[in-house]
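Of the protein chains in this complex, one is absent; all others appear in place.
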Amino acid sequence: MAFFLETLLGGLMAGMLYSLVALGFVLIYKASGVFNFAQGAMVLFAALAMARFAEWFPRWTGIQNPVVANVAAFLIAAAIMFVVAWLIERYVLRHLVNQEGTTLLMATLGIGYLLDGVGQTVFGSDIYKIDIGMPKEPIMAFEGLFPGGILINKEDLYAALIAAFLVSLLSLFFQKTATGRALRAVADDHQAAQSIGIPLNRIWVIVWCVAGIVALVAGMIWGSKLGVQFSLITVALRALPVVILGGLTSVPGAIIGGLIIGVGEKLSEVFLGPYVGGGIEIWFAYVLALVFLLFRPQGLFGEKIIDRV
Amino acid sequence: MTSTIESAMNARGPSASTATVMPDAAPQAPLAPEGGGKEIGDVILDVKNISLSFGGVNALTDISFDVREHEIRAIIGPNGAGKSSMLNCINGVYTPQKGTITFKGKTFSNMDSYQVASMGIARTFQNLALFKGMSVIDNIMTGRNLRIKSNLFLQALRIGPAEREEIRHREFVEHIIDFLEIQAYRKTAVGQLPYGLQKRVDLGRALAMEPKVLLLDEPMAGMNLEEKQDMSRFVLDINDEFGTTVVLIEHDMGVVMDISDRVVVLDYGRKIGDGTPEQVRNNPDVISAYLGTSH
Partner (left out) sequence: MFYRENGQFKTTYRADQQIFPIAQDRWAVLLIIAAAFLVVPMLASDYMFRAILIPFLIMALAALGVNILVGYCGQISLGSGAFMAVGAYAAFNFFVRVPGMPLLVALVLGGICSAAFGILFGLPSLRVKGLYLSVATLAAQFFSDWMFLRIKWLTNDSPSGSVSVSGMQLFGLPIESPTSKYLLCLGILVVLALLAKNLVRSAIGREWMAIRDMDVAAAVIGIRPMYAKLTAFAVSSFIVGIAGALWGFVYLGSWEPAAFSVDLSFRLLFMVIIGGMGSIMGCFFGAGFIVILPIALNQFLPVLGALLGIDISTAGIAHAELIIFGGLIVWFLIVEPHGLAKLWSIGKQKLRLWPFPH
């Protein structure tokens, strides 16, 4: 029982990290109707920027304080993501305004490759460390209830808290602010939003920038856990099923979806895996998404997809 | 006949809120049109008590009318009356919540588009719905799809029967192209054609299905006078030469009065008029619906 709970909790934590990446997908889709296949590349790019700047900052300025270096690196990386967002809007999105979704999807694939190549050229392609002072030791909780307690990874716990905080911030942003409203209008209908005076271009830069910062936070946490390396891109691919489950247009859906996938992966690996040869983590999320696609394509919380004649 | 309708309408009282099925203009014998020579047959399409709603919006409420073979039946009404929705129900694009449709003796309430098409009902669309990536010939050839029998493997090899079948259908499509006078554009991608010509391709594609009943959704929309004359000529020729029954939605009253045999009038999803063009023109409900009085 304790083992089951441990696995469950571990899954929840892992799920939280997926949610972070999925959030970026949802944001961009909600506000521009574009599915951003480049989100993974953005996570990697942002993480690389932060890792390298954290390294270079002390060298350039002589300030050895690691907290200062990390904060500075974070800010610089955020600024870089803003520039990236601006470039993407200016040179890609603006030219593809009324194209169909398929074209935009493939364009984001191309952007992903671009970011990947540029990132690794500029920042290097080794494995880098991000050290933001996350505690690495596990704690044993609930020692009273279960003998020996349940193993909880402190790092995962902090990550989950950060993610939860970010999500609430974003939800508030979308629901309560005027910009958030404008973003939702744009997601609904580009041309209609434009015709009532919403500055499409500026909105898109804002959205991609916010998604970039979400990617940065995700990259920071994942990077702290795994090290910043190329495989971060494939992590993003694992977050795709999360948005299918949760619904492409729902921020809470991204969270719940992430938790379900995280738990599902861990539980299925531990309890189902041995019967079928193990290693089913790589496809569990996807097959679950597949089942949803067949029976409920809009996910748990998304809006129904309507096809008009 | 006229007096029956008028007295029936006078007896009915206020129209909008209590509108139910209008007593049909009841000719028992086939109508003899002014042009002479056209034999209008028995009822081929019978729409009974169709009701359609989306969420809370009632698009159609208890609509019933019939269409006789070889006639040209117009459906008119102000915007939003539910005319396109009616065609969509006949076509299987929408499924009505209530009511049935009887075609050639077979009654159905729940058909899918493919079955309807194979039963012999074709249509054009208000917004064209052409296959923009293909040429005019290919678009019209898609209409022949129901009649192409060779399977995947024969088509891949493209010898003998597959090739001959393709040529046969190409000949048929060329007849349609000649009929619609679009020979010069046959290899052009439809996306590049002007609107009027695209409408002709849409019509051609429907004709290629050799339908018994042709549903035309605003075929004259957005056309100038000459183009309308051309299109009217095509519709009359189709009805005349091929004997196809035509149901058309149209806003231009002149066209409706000129070419249709009988007219159905819809307003806010209800039927408010049914009869010959003359009868409908003098129907006070129809007049108030179009000109607008206090509803």
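Some observations on this one:
Labels A and B are assigned to the chains in the order they are written; within every chain, residues are numbered from 1.
Note that in this section a residue touches a chain if its C-beta (ideal position, glycine included) is under 8 Å from a C-beta of that chain, and two chains touch if they have at least 3 such contacts.
Keep in mind it's a predicted model, so treat the numbers as computed, not measured.
Although one chain is not drawn, the whole complex shows that of A:63, A:79 or A:118 it is A:118 that touches it. Note on the undisplayed chain: of the listed residues A:187, A:240 or A:260, the one touching it is A:240. The missing chain lies against chain B, touching residues 91-93, 112-114, 116-118, 122-123, 125, 129-134, 138, 141-146, 148, 150, 152, 155-158, 162-163, 166-167, 170-171, 174, 205, 209. Chain A residues in contact with the hidden partner, per the touch definition given at the top, are 35, 91-92, 95-96, 99, 101-103, 105-107, 109-118, 120-121, 125, 237, 240-241, 244, 248, 276-280, 282-283, 286-287, 289-290, 293-294, 297, 305, 307, 309.
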